[in-house]
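Sending over a structure as structure tokens; questions will come in a sec.
With one protein chain removed, the remaining protein chains of the complex are shown where they sit.
Chain IDs A, B, C and D follow the sequence of writing; residue 1 opens each chain.
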Amino acid sequence: MSQVKHASTNSVPIVEEKEIKKQKWSNLMAGLLYLLPSLALFGLFLFYPMIRTMYLSFFRTDTQGVPLRFVGLENFSYLLTSPNFLQSVKSTMLFVLYTVPLSVILALFLALIANEKLKGIGIFRTMFSSTMGMSVAASSVIWMFMYNPAIGVMNKLVNLFGLADVQWLLDPKFALLSVALSTIWMNIGFTFLILLGGLQNIDEHLYENAQIAGVSYWYQLRKITVPMLSPTLFFIVTVSFINAFQTFGQIDILTKGGPIDSTNVIVYSIYKDAFINYNVGSASAQAVLLFFCILIVTVLQFKLGERKVHYQ
Amino acid sequence: MSMIRKSILYLLLVVSAVIMMFPIVYAFMISFMSGSEVLQGRLWPENFTFDNYKAAFEKVPLFHYLFNSFVVSISVMAGQLLVSSLAAFAFVFISFKGRDALFFLFISTMMIPWEATMVPNFLTVQKLDWLNTYLGLTIPFFALAFGTFLLRQQFKTIPKELYEASQIAGISRFRFFWNVVLPVSKTSLVTLGVYSFLTTWNMYLWPLLVTNTENVRTVQIGLKQMQTQEISTEWGVVMAAVVVVIIPTLLLLFLGQKRLQKGLTQGAIK
Amino acid sequence: MKRVELINIGKSYDQKTNVIENINVSIEPGEFFVLVGPSGCGKSTMLRMIAGLESVTSGDLLIGDTKANHLQPSQRHLSMVFQNYALYPHLTVEQNIMFGLYTKKIQKPEQKKRCVEAAEMLGLQTLLKRKPRELSGGQRQRVALARAIVTQAPICLMDEPLSNLDAKLRAKMRSEIRQIQRKLGITMIYVTHDQTEAMTMADRMMILNGGHIQQVGKPLDIYNKPANTFVASFIGAPPMNLADARLKGQLLTFEDQRTLSLNSFDTNLSKQEVTVGVRPENIQLAQENETSFIVEVENVEVLGTETLITFAIGNNQQWLAKWNGQWNINVGDRVPIYIDQKDLFLFDKHDGHCLHAASTVSSEHVISKEVLA
Amino acid sequence: MKRVELINIGKSYDQKTNVIENINVSIEPGEFFVLVGPSGCGKSTMLRMIAGLESVTSGDLLIGDTKANHLQPSQRHLSMVFQNYALYPHLTVEQNIMFGLYTKKIQKPEQKKRCVEAAEMLGLQTLLKRKPRELSGGQRQRVALARAIVTQAPICLMDEPLSNLDAKLRAKMRSEIRQIQRKLGITMIYVTHDQTEAMTMADRMMILNGGHIQQVGKPLDIYNKPANTFVASFIGAPPMNLADARLKGQLLTFEDQRTLSLNSFDTNLSKQEVTVGVRPENIQLAQENETSFIVEVENVEVLGTETLITFAIGNNQQWLAKWNGQWNINVGDRVPIYIDQKDLFLFDKHDGHCLHAASTVSSEHVISKEVLA
Partner (left out) sequence: GSNNTNTEGDSGSSTESGKTEVVFWHSMSGDLEKALNEMVADYNESQDEVEVKPVFQGTYEEALTKFNTVAGTKDAPTIMQTFEVGTKYMVDSGKVQPVQKFIDEENYDTSQWEENISNYYAVDGEQYSMPFNSSTPVLIYNKDAFKEAGLDPEKAPRTYDELQEAAKKLTKKEGKKTSQYGFSILNYGWFFEELVAAQGGLFVDNENGRKGNAEKAAFNSKEGLSVFNLINDMYKEGTFYNTGQNWDDMRAAFQSNKVAMFLDSSAGVKSVIDNAPFEVGVSYLPVPKEADREGVIIGGASLWMAKGIEEEKQKAAWEFMKYLSTPEVQAEWHVKTGYFAINPAAYEQDIVKEQWEKYPQLKVTVDQLSETKSSPATQGALISVFPEARQKIVTGMESIYQGVKPKEALKRAEEEINRALEIANQ
């Protein structure tokens, strides 16, 4: 036995190292091979354009987006002082503020009542999640009709409460709210599905124990449901934020950014600058700013929000 | 559960359902109304007419658009499933240097707003000569960080021993992926599939940009087109188109709702 | 301390089939009452009905002296320890323990006091600030116990609280729970499917199978006088050996025509078709002239302390004999064995009822006072 | 049938600490070799190194006569049964069994033949078309076995294959596995932390603790002559009682000043600080005049077949005595007990090495040829 040992202690390190290196190398290659499609596509359709966008944000471009002249930070400095862009930022922020908390709260409410064990609850769940199957285009058209000042149902509703007609989409005071309202409706389906799934993952026994202890519904909600749901809530809030920042379709169909730019959120402004005003430089600069906005909000979310999240 | 509690719950459920469903039902109703009924602002058609549907299909080649939407959605679905599952497989079953960093890179792409990349992407697609082709509508979406993430979480639940058992039996990595990992993760694949299908079906801005002809236009754009052409004058027709557009996805959603709900949370949170 | 009484209790989840039926039992104040039975027999269902987490389909449930069928769980004044502990993962040990107290309109200082007391009793003092995930299985178990204790409810329900623990910790927790119950004088209703737990902890135990009561009584009484074959084979490890046989006069004939004579039997049994039962430790190596029959050894497992010998009897029945010590026997050896008539159990072959129980000789095992000095 | 040899094997996951070290053992062709040890001692790690699923950090691994350190798992010609079976949930039993065969370039008919043979051997014929989720635990276990068998690999590795089964099924599977191994003459390396399994199945066993070999040998030899306190308390249930004592001349003094005289000891031990060991079944109720000492009973657990009596010895050590039958003893009773000198084990107090083992009287338990007829 000792002979074998001697023989091997001499030769092992070299062979071993080689073998290990070979193994590692082949693993790396295999890994990259499997990742290749993703990497290639991300590279071409995400990283390259992102970098390209950053690059273009320092240029004046021609109508086809070909850079003409390096202007440094001029695009940014103009944007940051331009009342229009500031209005866009304000609209975006307001829009996010209107839609995210309300979607989540309403969806949570729906998820809570749909999480009870009742007869026929499946039908309600299906109905509550239905807007996930609705496209933005279809939903927006429906809402557009509902907002129609003359024949739409929204004004009928308002009249029912004895109030005067509202120019939902034409009055800058209401336009953003109206778009937000329809967006909340559109978001609820997905948010609801996610939250319901989260609720169903909570251990039933936690509630049973609370029942035996005799704590109230609200106490359970506050002390069990919300903390236990917090990872799900965190996820859905993050996703909702990102989505809210990227809202486009409903704005294009309902208001086209108007009236007086009150619904001209950054994404829409990017679209207009890039494709209507042929100002790709400015559009790129806005895209870069939007990216940082989302990044900051997401990072903040992770920094502040995740502390309150209870992972099991 | 006490009767009172039950009744309150049902009341809340019904009221919420009415509010949630109202716009959809309303659209259905309008799609069956005659023009004058619409203008009177009625909620319920006096006699159901299918004229609007006939008109909708005449005005815009809806069938063709539906077909396009199906082709695009199915392709993106298949593409995303394949590309994402390959990537997820690498992240779970192959250990190599820099794997975690790469994974983080993948996840971070979720933060890049699609719009921020829209202009260069458009130019790329144009250069590739993919405007007005299915390629332009599908390929850019094949890689999906969310899908990779979801599947990675699922693959991680596959017992390591299954992989090891195949290693001992001398089964190749790809065969293991294809014959074991994919079939075992059917549920998650279906979840991701439904999700992909729905989101692709509902895609709006990109098809708006990259299609100019009826050849590959999707139904959402058809809807938009219908709306710019016919709005105010023929709401009934527009709503008929809306109904035609939403029915496939609603059906899919109703069928896949349970699975989707489970699969989505499973992948999303843990 | 309160009595819990079940009168004709039945439960059906689907309005069609009953998962438990005709349960009549009265659990005395301060008693440690154990519910045992195989998986799916309805133990949890019964416990949850007592807790009010499941509605009672038929019959009456009395807690104390009031009918409790429709009381809310919180009005029943009981505590419950769940099988999986049901600790709140986001709360600290301390918060977990005090979770239910706020509703009881108890002042903060008093809450704190109770919590500290319970923690001390269970050795959790140093863990109060931890989250459940930072605890070992046994510690979690104890937190769940503490949470039940602080409510000072007169009745405590536990659903297989030890099933997730390893053998060593389980043994320790068994005695801890028993001690706490005695100290506080709680009425305890304890569910398990582990018979060692049942045997060592119970004042009385109830054996359930398929939703029906098989037997209720003191553990040893049940061990010694099992009501039927189910109880006989469920209690005792390795389980009692059973085989069908015919009883003709004083002669017991197995299916393989082996016979045992029962000359010393005083009971005159009318039944002819019986199931014979004998515990593995009562199958002995025959001394000279005592041989009951010779068997061929099919398997030998020497466990160190004891040796398990497997042999065939009847039609393909395998019996086990358990002998102390290490035996040098080989598979295929033919061994003479002896079964004492008084160690035999006889059951009705058809309904399994016990016709005759082995006579226990517990007198033999009482240590005489003199010896105890 | 192949030999597996481990020479100076060591393993480190983090390049810093070794989880196993200095493992030298040679497993003979056709041997049933069992690896036991507490959780986390490195059993799985060792098995996985042999399988090639984990790299070998140091030392040499020989399979047959070739060095196998860097062979791919598939090149080692072995089969493995995983703890959780690792069945492919989407494939039928048949497909599962044949899954690995295609790579072996075996014709379809031959594959089928082997599958049917294995299925017959394991009683799976009627289950071939089912999916794993439609099988009971024991059936799954057998499918995993079948999958290992059909490869006809000369070496089979099993990692705690029975740990998820209930006691009854486990007993059954133990003998089945043993029978198959004998029939096929495979070299089996079997990991478990259950000592009953180890004792009953092994030709030889190895006890690991903290990554180090504690003892290798035949099960009974290990039971009777444990190399150290760890082995002594790991093998045997309930475990051997241990207490520290001083040995002066012929007198053994416990920490509570109780004494035992060792007059019949022939070995002259030089050590004074010892750990005394005695198995629970060897602590007997004293007959007249034999009393070793009188103890106060701290706990009594009557299990039916046997009674466990807990008492204190030394500084707060708890010892267990196991007596057959049901004893009517109460907590607090003072009981005279007797420990035969020949049942005593002595260990070095500091390193735990066995200084003296109890003398086994296995001769007593060999059935005389005459009796066997």
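Just so it is clear, contacts are C-beta pairs under 8 Å (C-beta built on N, C-alpha and C of every residue); 3 or more make two chains touch, one makes a residue touch a chain.
The model shown is predicted, which means the values in this text are computed figures rather than measured ones.
Partner chains of the missing chain, restricted to those shown and counted over the full complex, are A, B. In the complete assembly, the contact with the undisplayed chain comes from B:39, out of B:12, B:39 or B:135.
On the side of chain A, touch with the chain left out of the figure occurs at residues 60, 63-64, 68-69, 84, 148, 150, 164-165, 167, 169-173, 256, 258-261, 272, 275-279.
Taking the whole complex into account, chain B touches the unshown chain at residues 39, 55, 58-59, 61, 63-64, 122, 126, 129, 131-132, 209, 212-215, 224-225, 228-233.
To be clear about the criterion, only the chains that are shown with their structure count from here on.
Ranking A-B and A-C by contacting C-beta pairs places A-B first. Annotation: 56 Å between the Cα-based centres of chain A and chain D. Of all residues in chain B, none touches 2 or more other chains.
Along chain A, no residue makes contact with two or more other chains. Only residues 1, 6, 9-10, 12-13, 16-17, 20-21, 23-24, 26-27, 30, 38-41, 43, 82-84, 86-87, 89-90, 94-99, 102, 106, 109-121, 123-124, 139-140, 142-143, 145, 148, 173, 198, 201-202, 204-205, 209, 220-221, 223-224, 227, 231-232, 235, 238-239, 242, 245-246, 249-250, 252-254, 257, 260-262, 264-266, 268-270 of chain B touch chain A when the two sit together in their complex.
By the touch criterion given at the top, residues 203, 205-206, 208-216, 219, 223-224, 227-228, 230, 310, 312 of chain A touch chain C in their complex. Across the complex, chain A meets chain B through its residues 24, 27-28, 30-35, 37-38, 40-42, 44-50, 52-53, 56, 65, 109-110, 113-114, 116, 118, 121, 124-139, 141-146, 148, 150-153, 156, 185, 188-189, 193-194, 196-198, 200-201, 231-232, 235, 242, 245-246, 248-249, 252-253, 267, 270-271, 274-275, 280, 283-284, 287-288, 290-291, 294-295, 298.
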